[in-house]
Each structure stands twice: as structure tokens, then as C-alpha cells.
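Got a structure here, written out as C-alpha cells. Questions coming.
Removed: one protein chain of the complex. Kept in place: all other protein chains.
The letters A and B name the chains in turn, as written, and every chain counts its residues from 1.
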Amino acid sequence: MNQIIKIEIDGQVCMGQKGQYLVDVARENGIYIPTLCNIIGMKPRGACRLCTVRVNGKLMTSCTTPISNGMQVETKSEELDNLRNGIIELMFAEGNHFCPACEKSGNCELQALAYRFRISVPRFPFQFPQRDIEAGHPLLIKDHNRCILCKRCIRAIKDESGKSIFAFTKRGPKVGISIDTTLSAKMDKTLAQKAVEICPVGAILPRAQAFRSPIGTRKYDKTPIGEEESSKKDPVAL
Amino acid sequence: MNNTKIESIVGRYNGDATRLMDILIDIQDEMGCIPDDSIQQLSRILDISKVDIEQTLTFYHFLSKTPRGKFTIYLNNSAVANMFGRKEVAQAFEDAAGCKFGEVTSDGLIGLFNTSCIGMNDQEPAAIINNAVFTRLTPFRAKEIIRDLRKGKSIPELFVAGYGDGNNSSDLIHAVVNNHIMKKGAVLAENYELGISTHRAMEMSPEAVIEEVKKSNIRGRGGAGFPTGLKWEFCRKSPGEKHFVFCNADEGEPGTFKDRVILTEKPDMIFEGMTIGAYAIGAEEGILYLRYEYKYLQDFLEKHLEDLRQKNLLGKNILGNPDFNFDIRIQFGAGAYVCGEESALLESAEGKRGEPRDRPPFPVEKGYLQQPTIVNNVETFCSVVKVIQNGGDWYRTLGTKESSGTKLLSVSGDCRFPGVYEVEWGFSVNDILDMVGTDKDQVQAVQVGGPSGSCIAPNEFSRILCFTDLATGGSLIIIGKHRNLLRDIALNFTDFFIEESCGSCTPCRALTPILRNKLVKIIEGKGVMSDLRDLENWSKIMKTNRCGLGQTAVNPILSSLKNFRDLYTSKIQQDVAYDQGFRMDEAVAEACQATYRGFNY
Partner (left out) sequence: MKKAVIATTSLAGCFGCHMSLLDIDAKILDLIELVEFDKSPINDLKTFTRECDIGLIEGGCCNSENVEVLKDFRKHCKILISVGECAIMGGLPALRNNIPVKECLEEAYLNGPSVAGNNEAGIIPNDDELPILLNKVYPCHDIVKIDYHLPGCPPRAGLIWEALYALLTNQKIDLPYELVKYD
């Protein structure tokens, strides 16, 4: 049984169903909350923290917060903009994101977010970490320089029996994505393609195909990320 | 390792992949490490992928894929260890062993490794060698230990001066650890009699037990201070196939060691508290999540559990009640401070990386194996035993109005009598300083509540220890005037948080090291005024982290910046407005060396 729940986002009354996450309700009501680690339709993990908003005055990630009646949500304020930009800038500073040479440039969600918020340079010093490129796989290239550790590949890519192919290893700043050699060798083209598509940045790339669309025709060249969502204005059918 | 060996280890846990922690610990105990081929076999036997094993294995500090020496020396590198000569001890270990920290000697005999606080702050420098604790180390003692190990002596043969006080000397512990109980209150008092509270609880309905706990107004003793009765009530009311009781004995906040003392002296009281909790929420299984650093207590605690089963205080039909079955097992961690956070603890107990969960749902709704679970601190369970024994009203006569009862304080650092003090809530920091033997003129700061707490200056010493003023999990580190507060305390604590971050949230993982580098820049005299503003502004992003560790990871910097601003401003370059730390001579050194040329700038 669907139970309709009424909440308020930035002063706008929004409807959603019981059990829905805030980020989804916002989107369905035409309000864009920036995300990176979230995958629509999958159990959230709240890894990137980008979708942090104020829920009844408290900082919460909107991808992991189920809505409840009368919830007061604030998604825009000087404070929240500062936190959000800060997190995006951290990702640029933490890895080696050299956009001009990246196959994902123009279609990259991290880059698109930085464009949307007109970030010209991170406030943080670039760390230039030592990271590897794994190019041993027949279908995929894993460039750890660009990985933002959002866990999307970990959560979305499993083999046919549901086993993990990608996983976090180590912890803290040393954390990285590890690929199961046995299981990844058995990946078929469809699954490999899914892994490429699930990666928001250029960290998982298909072999032998790059720079297919010319500059000016790529996903975020002219349309900011989130425009689609916020122009939808298609409240959930009651 | 051969297949059958791994199969037999897995067999101990019925092939249950959620027991991966135990399995990995057992493999390492038998082999000294967990090599690739055993990961391969384990993956086949448990039918999970290799990366799922590696994600857990590589998360924990004490688990290793490569050998760490026949004798592995884990030397604590907490701030207090450093105050009391850790550096010299480490040097002596390195000189005597002939290898550096992080390495194993070429003959494979000795491995030297750093480790975060091992709960011995009252007897530093301390180290763990093959699960045995060595305290009050000196450079001489370090050399002696290495010499004796080279001679072929076993660990027990290394103990030359007898064992510690209380149960530390008992046959099942035999540790050179001292309790240093300096003041006893409700929990540590001698008058504890096993079973009285369980009896009393079982004469009441579970709801009445919860009411009594609520009446006592007791709040969690781990640091977060959530009302215990409320937690139990939520859990009891949550639907589930099973309910679970967890005791959080993962005391990892540097400077905290009071749980170690309770575990050593009052284990039955902990188990009785868990049993009362189980009765209240309707659980049949209890788990003591014990930090690996306290593995030396394992046999002793197992024996106590066995005795309780014999006395029908654990097991089937407890005290003849046909409807109440409850037993407890010990789950070891493997070196991860973040597992002290209750949801990370549950993840770890399920054999996974100790990454805190997203909330809601809370553990009382979906906890261990997605079932309703209470997770309470060691001290909380003990306090509950007293609440049930003497009543909630009695308990409220102790402490202050909002903060009832007693609190065990772990006091260490620059004082004459470091140790455990059980006091009622409501004492001021000044009172404590008098009690523990300090010359207050010589105290520069007190770190209250460990690195995640606050570093306060003398002008705040009149503040009161209680939930409404200075809330604390119980650690007080006294820092003398002769200490370098920024380098020896703030930087050490920040390094601790970097080491112990799970790495999941972006700000905790990426920003803490950046702020740490700014602190180093300031310490090195390269700081400018804008660095202080950056520290304050940038650290606001840390509020978006998921767990308490992440949210407080830069508290050592923020709190010292707030309360000891002069220490920072005195290191700032006065006439320089902009400096990111670039120094030409440092930047060209490598190239000059490679091309054999000098540089004069």
C-alpha cells in the first residue's frame, strides 16, 4: 500500500511515497540535489556526501534519508553551497584529474558538477597522489588516478551469482578499488559496458574506444548536469 | 596453507561467511599471516569473491597478507607514549633488531610495527608482542627483549619482574599490566555479588526492567551519551526474527583504558549486565566485541563465561526460567578504532570492513544481521547491574540532576597518579587535577574525551564533567607546560585520525590529510595568517561526514586553535601575506643531486 507523505523542500510543498529517499522525492518534484555516488533505483551508500542538505535543521545526506511527514528540507544556502563545492573541490585535489587528456571529459559527472557550480580552481592544494593505471583487462582499463572512490562500481557490478567484482581495499587515505582478477576475467561485454557506464568519472574505461563525440556535442558541453531533473517539474502522480 | 587446514578453520564457524573476522584471525594465528593462496582457497570454500575477503583483510591493522615476523612487536605511538619516551624505545628496538618500523628482520624473527593506542596510557611506552603486553618500556628493556628473543626465549620467559596487580596476576592472564585503580565507586566497589541483579531482574517483567533503567536516567558511557533505557525500549519494540545484545569493548579512543580495568576485574558484572539487557529486549545471543589489543584477556574471559554457564547464569533456562535462554560469545576485532562506532562494530562483527552504516535505520531497528540490536558500552552494562540491584531512584542520587551515576575516568599524562578513577558526575576539571596529583601551575592543557574531544586551557578548568557541560567517554590526558602542544598533541592526534579513517566519506578521507599538512606547515614556521582562516573554514566540511570519527577528526586542530590561538599566531610569519610552503632550495634539491650541481638562490 502506498502512503503519500508531504514534505517541504526549500519552502516548496512536495509529495512522495513512504520509504522513498529524499533525493528521489526532490527529483520527482523538479528539485535537483547534486549527487555523485547515488545510483537511481539502487540501495544508497552515502559515500561522497555531496547530497548533504539540512533536514529539520540537521545535516543529512539526501540519498540515504527516507522521507517522513512534515520534514523540512533546505537544499540551498550559502552554507550548503560552500559544503557542496568544498566536496567537489576535494575530489579534484585528492586525485589526478587531468581533464584535457581524459576520455570521459565532457561526459564526466564530476567535471559537470564543477562546471555547474563554476569552480575554476579548488581551494585545496593539489595532492598529486601516486596511483596506478591497470590495463591488463581485455575489455577495461582502470585508471585509479581519476577514481573518486564513490563505490558505484562496487555496488552495481556483480557476477551472475551476485559476487563482488570490485571492492574497497585498505582504509583512510590509502583506500582504493580492487578488482577481483578471477571474476573480472569472466566479465562479458555487456557487464563490462555497464561498469564503464556506472563510473561517473573516467576511472573505468572501455578498451580501444575513446573520444567518440567531438567537443561541443558531449553530454555536458552545453547542458549543465541536473538541468534535465530540475526542468522536469513532474510531481509524482497522486 | 593446505586445504584441509583452512577447511577445518572454516568448519569451526560452520562455513558462515559472516564469521570472516574469526576465520581470518584463526588463519593468521596458525600461519603468521594470510597469504594469497589461502585467500584463494577461502574464497572457494566460502563461495565469496577474493576481493570480498581482501576488503575485510586489508581494513584491519593486525591482519596481514605478508609475514610479520615470528615475534611481532606492535609499539604504541599515541601521544602519551611519546610523552614518556617512545621515540627512544623505538630507536632502541630498531637498533637492536636491525630493521626499521614497518619491516621484518631478514631472518624473519622480529617484525616492528607502529600501532594506535593499545589502552595502556597509564603505563607507557607499551607494546604488544604476540598478544602479550609489555608496559613501561625503556630503551634498555627494548634491547633486552630483542636479545632474549634472539636467544630463543619464549614470550613468558621474557617477563622478568612478575605480573601486575589484581587479576592481572591470575593464571589465565599473567600480564605485566597494572590496573591502577585509584578511586572506586558503584561499578568498581568490592560489594558486587554475582547473580543478585539477574535474580532481581527476572522477578520483574522485561518492561519493568526497562522502566527501572529509564528511571535511573543512565546514559551511554561510551561517549555519545544516548539514554540506555530508551535504547532498550526501542529495541524491544522493534520487530525481528531475533534480537541481539552487543557489548562494545572496542575501547580505542587514545587515552581511554577504563574498560580494560573493568574487563580484568569485573568481567562477571559485564556479562550480567548483558544478560539483564537480553532479558529486557528479548535476546538469546550476546556478543562481546573485544578489541584485538586485549586478546591477552581471552582465556580469562572465556573461563568466566564457562563458569557463568555452570552457574546457570548463562545458557538454557537461566535461573530456572523456562523462557529465558541467553549465551555470550566473544568477537574479536582486528585493529580499527572506527569499529568503536556501533554500526561499524556491527559491520565488523558480520565479517566486513568496519565502515559505519547510514542511519536511519538505527541498530535498534536493523542491527546485527539486520535484526534489532542493542550496543552498549562495557561500563554501561556494569552500571545497569547496579541500577537493577539498588533501583533507579538510588542511582539518581549519584551524580548530578541531568547526569546520574558514576563515571570511570582514564587519567594519564603529566600527573603523579595516572590510572582509573570512578567518580560521580559533577566534578570539575580542577577537582580531578587535585585528585590525580598535579601542580596546576605546570598544567598547560587537559585533553578531555580523547582526540575527538576537546583540548581545554586553564581558564576552563572550572568546567564540570557531565553531559550538559564537558561530556566525556572518560579520558583525561594532562599536558604539562613543557610539552609542545601543536607537534606532540594536535599533530599526533590528527595522524591518528588519518590512520584510523575508514576512507568512505570524501571529507574524512581527503580533507583530514590536507588540514594536517597545513598544521605541519604552521609548525615548520611557513604559515601565514590566512592558514588559520583556512583551517577554521575548511574544517566546516568535516560536518558532512557520516560518523563521529569523521566529524571530529579535525577537533585536535580546531580545539587547540580555539583555546591556544597564541601558539599558532606565534608561529605565523608576520610580514608575509601569501605562502603556500614552496621553498626553492627544497624544490631543486633532487635535481641538483641528480645533475651534480650546486644551487645558490
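Simple rule for what comes next: a residue touches a chain if its C-beta (ideal position, glycine included) is under 8 Å from a C-beta of that chain, and two chains touch if they have at least 3 such contacts.
Keep in mind that what you see is a predicted model, and the values were worked out from it rather than measured.
J.: Which is it among B:151, B:416, B:482 or B:597 that touches the chain not included here?
T.: B:597
J.: Thinking of the whole complex, not just what is shown, which of A:58, A:118 or A:212 touches the missing chain?
T.: Residue touching the chain left out of view: A:118.
J.: Out of A:20, A:61 or A:105, which is the one that touches the chain we can't see?
T.: From the options A:20, A:61 or A:105, the contact with the absent chain belongs to A:105.
J.: On chain B, where is the contact patch with the chain that was removed from view?
T.: Missing-chain contacts on chain B: residues 577-578, 580-582, 584, 586-597, 599, 601.
J.: Even though one chain is hidden, which residues of chain A still touch it in the full complex?
T.: Contact residues on chain A toward the absent chain are 92, 98-102, 105-106, 111, 114-116, 118, 120-121, 125-126, 128-131, 215, 221-222, 224.
The rule we apply is simple: only the chains that are shown with their structure count from here on.
J.: Starting from the mean Cα coordinates of chain A and chain B, work out the distance between those two points in Å.
T.: 33
J.: What part of chain B is in contact with chain A in the complex they form?
T.: 43, 48-52, 54-55, 58-59, 336, 353, 358-360, 498-507, 509-514, 517, 534, 538, 540-541, 543-546, 580
J.: Could you please specify the touching residues of chain A with respect to chain B in the complex?
T.: 44-50, 52, 59, 61, 64-66, 79, 82-83, 86-87, 90-91, 93-94, 123-125, 127, 148-149, 151, 159, 163-175, 178-183
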